[in-house]
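Take this structure first; my questions come after.
Below is a slice of the complex: some chains, not all, each in place.
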Amino acid sequence: MSTIRVTIWNEFIHEREHAVVTQIYPRGIHAVVADALREHAGDALAIRTATFDEPEHGLSDAVLAETDVLTWWGHAAHDRVSDAVVDRVQQRVLEGMGLLVMHSGHASKIFRRLMGTSCMLRWREAAERERLWIVNPSHPIAAGLTGEFFELPHTEMYGEFFDIPVPDELIFISWFEGGEVFRSGCTFRRGKGKIFYFRPGHETFPIYYDANVRRVLANAVAWLAPTGSAYFGNGRNITPSLSPISSRHIVDESLHRPK
Amino acid sequence: MSTIRVTIWNEFIHEREHAVVTQIYPRGIHAVVADALREHAGDALAIRTATFDEPEHGLSDAVLAETDVLTWWGHAAHDRVSDAVVDRVQQRVLEGMGLLVMHSGHASKIFRRLMGTSCMLRWREAAERERLWIVNPSHPIAAGLTGEFFELPHTEMYGEFFDIPVPDELIFISWFEGGEVFRSGCTFRRGKGKIFYFRPGHETFPIYYDANVRRVLANAVAWLAPTGSAYFGNGRNITPSLSPISSRHIVDESLHRPK
């Protein structure tokens, strides 16, 4: 298996502005996500990171051309992400780049662009318990999970209705102590690219230190890596035809009249 | 059953510029689509039409607010459709308005917006034979079709790969004389709105006079009419919670530290 080139994108704003977040993620969420991926699949990955403040948000054509899987964490600056960069990321997804959208990334421009919907949801910050139940046990993204569910003791709640298209595959459904459910692990295909939305990850809880979350992130990156055939999403005229067509069709003007 | 308010949108350019099209659709494609709908479901429908040249393309807020199902035929002017109108139509779909996208409408801004993909495909103009095979016989959009397939003797070909998300439901697969296949009848849900893409309809052939095509158009409008529950696509904070949450969670600062 060849190396998967991963670019971990993080807004990297909360970590520098809020003490509670700095305490959890002193080097930024991206650094901890990178650790998680290395822990599970170090040899198979070539990891780089990129953040909002870099030129072109760190996502130049050159960087994206060398990216097999892009992970996305954003929250405070969704509206300030450049449309040109969003166009570029969308195009790369259609061409086959995998995209892992994490937690508050649900409201990012790129996720909304690829979904066509509002991607909005209900939420609550009450440090409540979450259980992620596995509903697709044969999916590689669930590999290595040993129980029927895994649990996060204190999380921000996300609840339905989650305004997304029907997922191609639904892997996790969350239960929340306060009374809600959520489709927490969803796959989508767009063009030749695969997308995985994974709910856990609020910045004020140490979610990305959780062993099960880390495993799912690593599984997801492996699943998102490009595979399959070539991309055929650019239209073209196919003339002449592959198989013969009765020649009278083309010249008979009466075909172009209602009966 | 209450009346379904249908707005038939047509670009209405080819019919005024090309003699072969004028001959088939002298009053415009929209007029013939309206006839088709009236033929099958006259009493249940309140039909209006709108075209590209009208102010706001005939799709003002007021018109859309009174529209249950919008049908879309465009080809020559996709790029000139106003983004503000596309925003507005997308929002109405999310709120529940049905959308019937016809033939070359696959490349319209509104369809691409709702799909998140290029929506491109292969094509050929060779007046060739098409057979639409039914692969979802219990779907109401196939109601009243009596054979395993129906046939159009002379059509423009559309072939795979059709760069759309995986359809929620696949109803028709086309066979073309020249060697291609196509997913010709596809449903999608976005927000509270339903979408049906239906392939047949090239402007230089009298497709919208075909009895089976007309039946499918009428079935589709009935299926696309709003139903279901209320729309919940606008996010909101749900505090306090529906069910009790252990109060210690909220005050314990140690929750916000990695272990």
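By written order: A and B. Residues from 1 in each chain.
The rule is short, and it goes like this: a contact is a pair of C-beta atoms (placed from the backbone, for glycine too) under 8 Å apart; a residue touches a chain by one contact, two chains touch by 3 or more.
This structure is a prediction, so every number in the text was calculated from the model and none was measured.
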{"item": "Identical protein chains in the complete assembly, only 2 of which are shown", "value": "4"}
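What we mean here is this: only the chains that are shown with their structure count from here on.
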{"item": "Copies chain A and chain B - rotation angle from C-alpha fit, nearest 5 degrees", "value": "180"}
{"item": "Separation of chain A from chain B, taking each centre as the mean of its C-alpha atoms, in whole Å", "value": "27"}
{"item": "Chain A to chain B touching residues, read off their complex", "value": "20, 23-24, 90, 94, 107, 113-118, 120-129, 153-154, 157, 159-161, 163, 165-166, 168, 177-180, 188-191, 204-206, 209, 232-239, 241-246, 249-250, 252, 255-259"}
